[in-house]
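Notes follow once the structure below has been shown.
Missing here: one protein chain of the complex. Every other protein chain is in place.
Now for chain A:
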Amino acid sequence: METTKTLKTEKPEKYDEKSLKGTIVSVGFVAAVIVVMWVAVFWIYMERV
């Protein structure tokens, strides 16, 4: 049991304080909203012309 505990605490943290991986995901979300909205309205335009 003791060994397992030590192993757990020694496992390196994947995200340190300076990690900006969440920012990359968030910016990706912004990009996705822009693309989806633009493509959806463009599709409506193509359907109507």
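Just so we're on the same page, a residue touches a chain if its C-beta (ideal position, glycine included) is under 8 Å from a C-beta of that chain, and two chains touch if they have at least 3 such contacts; residues count from 1.
Just so we're on the same page, contacts and distances are computed from a predicted model.
J.: Would you mind picking the UniProt name of the chain not drawn here, from "Stage V sporulation protein AC", "4Fe-4S dicluster domain-containing protein", "Cytochrome C" or "Branched-chain amino acid ABC transporter permease"?
T.: The chain we cannot see is recorded in UniProt as "Cytochrome C".
J.: Which positions on chain A touch the chain that was left off?
T.: 13-23, 25-27, 29-30, 33-34, 37-38, 41-42, 44-45, 48
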